[in-house]
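Then we have chain A:
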Amino acid sequence: MDRGSIKKWLKAPGKMGQKYSFWVVYFCTGCGIIEIPPTITSRWDAERFGVIPVATPRQANLFLITGYVSVKTLRAIIRTYEQMPDPKYTVGFGSCPINGGMYWDSYNTIKHLDKYIPVDGWIAGCMPRPESIFIAVTHLWTMIDKGMATGYIKYREKYKNYRKNQEEALGKLEWPPLYPVGDKNE
Partner candidate 1 sequence: MIIKVISIIVLPLIALIIGFFFLGLSRKVIARIHRRYGPPISQPLIDVIKLINQESISHGKLFDMGVILSLAGSVILVLFIPFGGIAPLATSGDLLVIIYLMLLAPLGVALSGGEAANPNVSIGISRKMMLALGYEVPFLFSLLAVMTWYKTTSLVEVVKAQQSFLWAIFYLPLPAVAYFMILPAMLGIRPFDIVSAPQEIASGTAVEYGGRYLALTTIQHAFHIFIDIALFVNLFLGGGNLLTFFVKMLVVFLLGLFINAVFPRLRIDQAIKYCWKWPAILALVGLIIARII
Partner candidate 2 sequence: MVNPSLLIGLPLAFAFSIPLFGLISKKIEKYIPIIALFINMVISFMLIPQILKKPIVVSIGGWSPPFCINLVVGPLGILLATLISGIGFLVSIYAVSYIKEEPTEKYHILFLLLMVGAIGIVLTGDIFNLFVFFEILCISSYALVAYYKDKEGTEAAMKYLIQGSVGSSFILIGVALLYGFFGTLNMADIASRITSANPTYLFITLAFLITGFGIEAAIFPLNAWLPDAHSSAPSSISAILSGIAIKTGVYGVARMVYTIFNANSILLFIAFLGLLTLLIGEMCAFRQDDIKRLLAYSSIGQIGLIIFALGIATSLGVFASLFQIVSHALAKALLFLAAGYMIYRVGSKSIASLNGLGKKMPLTSFAFTIGSFSLIGLPPFAGFVSKLSIVYAAMQVKKPVFLAFIAIALIATIIEAGYFFKIVQNLYFKEGKNLDKITESSGYILIPIAILAILIIVIGVHPQFITGLLKASARELLERAGYIGWVLGGT
């Protein structure tokens, strides 16, 4: 916890700000959301880490994918992710986003979320405990420090492929591409 160190603040205020105020988009994808209420309320108090839930993706910079991702939800996830302003971070919460988990052979869940949007970190387990969220947050801090949490940049660069995967999974998307889909990105 180096909130106090002025030097770092003066060096990279933006990065520090990003670290110490994670605003989580308030979006219940699956069963994992059940862990969020204790996390943000008196029992574990996420606010002391500067983590607070916000209502709209426009304000958020942390996207917590809580639980399994059905095809229907994927559409919303992609839309929400694209509406979040850069820099933004994604954390997959629970086993399902990683590899489908207990829905590994379900016909309408997404097995590998990172084919569709970049994921900066995973929290394995079914269910993970709230503490693990804090672990994830602190881990994300170090990643930001080291400049490893670059999911949003990857998304911009590889947007063509992401868009292709998304359209494979969801069919034609009704919204236009976020970034120009051309060869100049390669």
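Rule of thumb we're sticking to: a contact is a pair of C-beta atoms (placed from the backbone, for glycine too) under 8 Å apart; a residue touches a chain by one contact, two chains touch by 3 or more; residues count from 1.
Picked so that all candidates are chains of the complex that A comes from, given by their letters.
Worth saying up front: this structure is predicted, and the values here are computed from it rather than measured.
A.B. asks: Pick out the one candidate among 1 or 2 that is in contact with chain A within this complex.
C.D. replies: Spelled out: of the options 1 or 2, chain A touches 1.
A.B. asks: Spell out the residues on chain A that touch candidate 1 in their complex, using ranges where they run on.
C.D. replies: 3, 13-14, 16-18, 20-21, 23, 26, 41-42, 45, 47-48, 50, 53-56, 58-59, 61, 83, 85-87
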